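Only one protein chain is missing from this complex, and each of the others stays in its spot.
First chain written, first letter: the chains are A, B and C, and each begins at residue 1.
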Amino acid sequence: MASSFGTLFRITSFGESHGGGVGVVVDGCPPRLPLAVAGIQADLDRRRPGQSAITTPRQEADQVEILSGLLDGVTLGTPIAMVVRNKDQRPGDYSAMARTFRPSHADATYQAKYGIQARSGGGRASARETIARVAGGAVARQLLRHVHGIEVVAWVEQVHDLVARVDPATVSTAQVDATVVRCPDVAVAESMIARIKAVGQEGDSLGGVVGCVARHCPAGLGMPVFDKLEADLAKAVMSLPATKGFEIGSGFAGTRLRGSEHNDAFLATTDGSIRTATNNSGGIQGGISNGEPVTVRVAFKPTATIRKPQNTVDASGASVVLAAKGRHDPCVLPRAVPMVEAMVAMVLADHLLLQQAQCSLF
Amino acid sequence: MASSFGTLFRITSFGESHGGGVGVVVDGCPPRLPLAVAGIQADLDRRRPGQSAITTPRQEADQVEILSGLLDGVTLGTPIAMVVRNKDQRPGDYSAMARTFRPSHADATYQAKYGIQARSGGGRASARETIARVAGGAVARQLLRHVHGIEVVAWVEQVHDLVARVDPATVSTAQVDATVVRCPDVAVAESMIARIKAVGQEGDSLGGVVGCVARHCPAGLGMPVFDKLEADLAKAVMSLPATKGFEIGSGFAGTRLRGSEHNDAFLATTDGSIRTATNNSGGIQGGISNGEPVTVRVAFKPTATIRKPQNTVDASGASVVLAAKGRHDPCVLPRAVPMVEAMVAMVLADHLLLQQAQCSLF
Amino acid sequence: MASSFGTLFRITSFGESHGGGVGVVVDGCPPRLPLAVAGIQADLDRRRPGQSAITTPRQEADQVEILSGLLDGVTLGTPIAMVVRNKDQRPGDYSAMARTFRPSHADATYQAKYGIQARSGGGRASARETIARVAGGAVARQLLRHVHGIEVVAWVEQVHDLVARVDPATVSTAQVDATVVRCPDVAVAESMIARIKAVGQEGDSLGGVVGCVARHCPAGLGMPVFDKLEADLAKAVMSLPATKGFEIGSGFAGTRLRGSEHNDAFLATTDGSIRTATNNSGGIQGGISNGEPVTVRVAFKPTATIRKPQNTVDASGASVVLAAKGRHDPCVLPRAVPMVEAMVAMVLADHLLLQQAQCSLF
Partner (left out) sequence: MASSFGTLFRITSFGESHGGGVGVVVDGCPPRLPLAVAGIQADLDRRRPGQSAITTPRQEADQVEILSGLLDGVTLGTPIAMVVRNKDQRPGDYSAMARTFRPSHADATYQAKYGIQARSGGGRASARETIARVAGGAVARQLLRHVHGIEVVAWVEQVHDLVARVDPATVSTAQVDATVVRCPDVAVAESMIARIKAVGQEGDSLGGVVGCVARHCPAGLGMPVFDKLEADLAKAVMSLPATKGFEIGSGFAGTRLRGSEHNDAFLATTDGSIRTATNNSGGIQGGISNGEPVTVRVAFKPTATIRKPQNTVDASGASVVLAAKGRHDPCVLPRAVPMVEAMVAMVLADHLLLQQAQCSLF
């Protein structure tokens, strides 16, 4: 329940920062899908800390091992279990923090809920848990590509108050990965990198916005009531650590338009399909995809772990001042890009299968 | 699957605009809860069209009938089935529209998915479907109040570019319902009403933002990974018709702060509980409630149905100009207030039960 | 959770004996299925008490009303809500029993679980709850027939120690319904009817076995691990009131064979399909249907309600003697026939959709 995501394309995640490893079981992936392990590893490498000068320096190999579900490069229709080993199995560095509730972390709520100090690197609230998502999302992405040529591309759209201009219709992963900050607007990317470095040196951190598009989605994905495609996308990305907001299509900006300005006029096309003149709907109408690009924006707060001293309390309720030691990750946004792609891809894969179930029998 | 919401506190919704009726089955509500039918009806009355000069004129009685689950004013622990009869069982007024895809409505996507023209008042995409949500939410609200005195209050915070100032710590339903636009900032409320009337007379429509707070939530609600409290809240409200965005706590504005500005410092209190100095977290940290007010914002696009002529296509793919006849609802925001409250309340009720399951056994 | 059954073809049941009514919401039925309400009513009529001299005399019309999901005789793909009104909304006859726990009824366990006396005709444990199942099953049966010509036929195979001989390969509903006891072996049927009458006049009751076959199931339905087809069938029929046992294929008798006797040899056929020489497997191997008839047997205990005086206790824990007044139903088996068909049909419909989801995408 708590650790599974999806209905038919369904992942179950496990692992803390300091146990034997973290991993995921992907259940429901159809049989006979060619699945490249190298592609899964590549997505994990994009998520990994320590990729560049602007992220956390902790070096983790994060080598994925496939335990089941795959034979001779093709899926069997059985659960695909993947595990990434932890280097350090015992909590250590965190011992000092164990007695102190880090502000805006999960330490205090975890204690309230489970009656346990999540010594193991933040328990399940650890960023390392996202390995499971990215690995599961990598399978979903290969499925989407195989079936309909669906592409899911995310990018860093905003860091602090620096806002990039990105065209969802054309942006490519190559453009995104061209800069370490994963912003395809090169000029703004440079400013972002400089800002992150400067703020990181002050021991502080920054947030921002990740944009994401899914292109070539067929019309018909999503359900009309509770499981609207945008509702499932919202849950998916809002389950990522540090997220504070979600938009589909026109988002909050759309609230300032009139209906006559916001409505997407339908256009007749020569091939009989229906297109829309604009895409304020973000590719979804009435909860169901309409064939236009699905466009999503996700707000990430500034990283909670900073080196600047902060007022807080310890587990006994006494006031203390906390200052994290060592280096920290001043901006999680570049590493959040593959996470958002993974969550969006898994929602689409799930709805592809749901659509197949409900509407392909006769 | 498609028509159920929640895990342990779970509703199943049914009904189109023009069948026998719309309704809901609430499953999982604990036994021996005093449940006032008058309270359910009151919530439904707040959702109903035709309440005031600024909403749709269609008069619907929307009288709820309880079919099961209640005896002598107390729940039995069995499913609570509620139904609201439709007045007009047959599609009629919609016949002209039946051949035309209304822009930014579900007509075209519903046709693509189901191969059926949703003549019945938009099929499940009808606003009338939200009766089920409000009735289910009314049960959840009475449960929350009974158990922990939890209050869920929503209000209209923005219409078009008119933004109200509302204090989530103190705002009451009485203040919200004091104006027909359900904005507790009286001065701004007057401007909103004038704006809605003016734009409505032009045959156009407006969107805006609904704010919502849940006060007195105990710490510990929510799950650390996929079923984070904010993720389930996001799905809940993004499944409402016409929503385009969701925020928890600081939301998109929080992306422009530094970590040192955004982190909520923990405070020692005299009673041993832990509070935070600020509430950028919106009452949730690491996916789990921390005891502070849970604060949510929801973006609604301007209503898709307008009287102004629009370019569109019909089911045969030919270009046509559509102008809706009769009156329309120029702004759905006031009626969206009880809908948002209902969805938030059901998520909290579900997590109360989940928390009970996982953490109360020993 | 508690009141829903199925994954993709999913029903949600509601209603007590003495509230407003009992009903069901069928979610997940594909759109554009021709659905005959007369067929649903016919299945309900076979379940209804008072059909013949050997069943309970309580006369209930049990007229079904379709509230949603159907337009012009065709499904919309939306939830199909059906309700059957109760005649008597208030508990009455049961008041005397309200203070006494009827032996082998749910009275005592319901009190232990819910802290409520299920005055309303046994709460959810009422036989009237099976209306929801039969109505949902009727939809499933029409779906199965439409898609693959799948037929589900059940019959009374044993009453007390009277055992009929029935050929699952050929038995028809017409043969089953030819006698009031619903046993297609006419000679044994007469003995059964006489036995039921005699025992009923003594104020006692009888149990027995219902057999069921599903013919023309395609190969491939069912999952290899937990959701094996026989596992889901077992849960389905063991959720019917008064069931004590379940068998697939050779059942308990198969435990007395050797492997060389029990294994079903595969046969080559001229059309390239694979058949088996025998069907000890009951049409399922490794949890997945193999194309042979699916054969099930279900044990029903003798009805718990009898007129003979019985020792029991009341809610205060004091010993009392209970003798039910009026007439009773001496043998539930004939009415159980449509219930078993309904449960089996719903499991097959669900697995048809699941199979479609997992194995039809490419």
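Some notes on this structure:
Definition applied: contacts are C-beta pairs under 8 Å (C-beta built on N, C-alpha and C of every residue); 3 or more make two chains touch, one makes a residue touch a chain.
Here the structure is a predicted model, which means the values were calculated and not measured.
Although it is left out of the displayed model, the omitted chain contacts the following shown chains in the full complex: A, B, C.
From the set A:35, A:54 or A:81, the residue in touch with the chain omitted from the display is A:81, counting the whole complex. Mapped onto chain C, the interface with the missing chain covers residues 1-5, 7, 13, 101, 103-110, 112-115, 122-125, 129, 158, 160-161, 199, 204-209, 219-220, 222-228, 230-236, 238-239, 241, 243-252, 254-269, 272, 274, 276-277, 280-282, 284-291, 299-306, 308, 310-313, 317-319, 354-355, 358-359. Residue-level contact of chain A with the missing chain is found at 1-4, 7-8, 10, 12-16, 19-23, 25, 27-28, 31-32, 65-71, 74, 76-81, 83, 113-116, 118-120, 123-124. As for the chain not pictured, it touches chain B at residues 8, 28, 30-33, 77-78, 146-147, 224, 352-354, 356-362.
Note that in this section only the chains that are shown with their structure count from here on.
Chain B has the C-alpha centroid lying closest to the overall centroid of all protein C-alpha atoms shown.
Mean C-alpha positions place chain B and chain C at a centre distance of 39 Å. Along chain A, residues 224, 354, 358-359 each make contact with two or more other chains.
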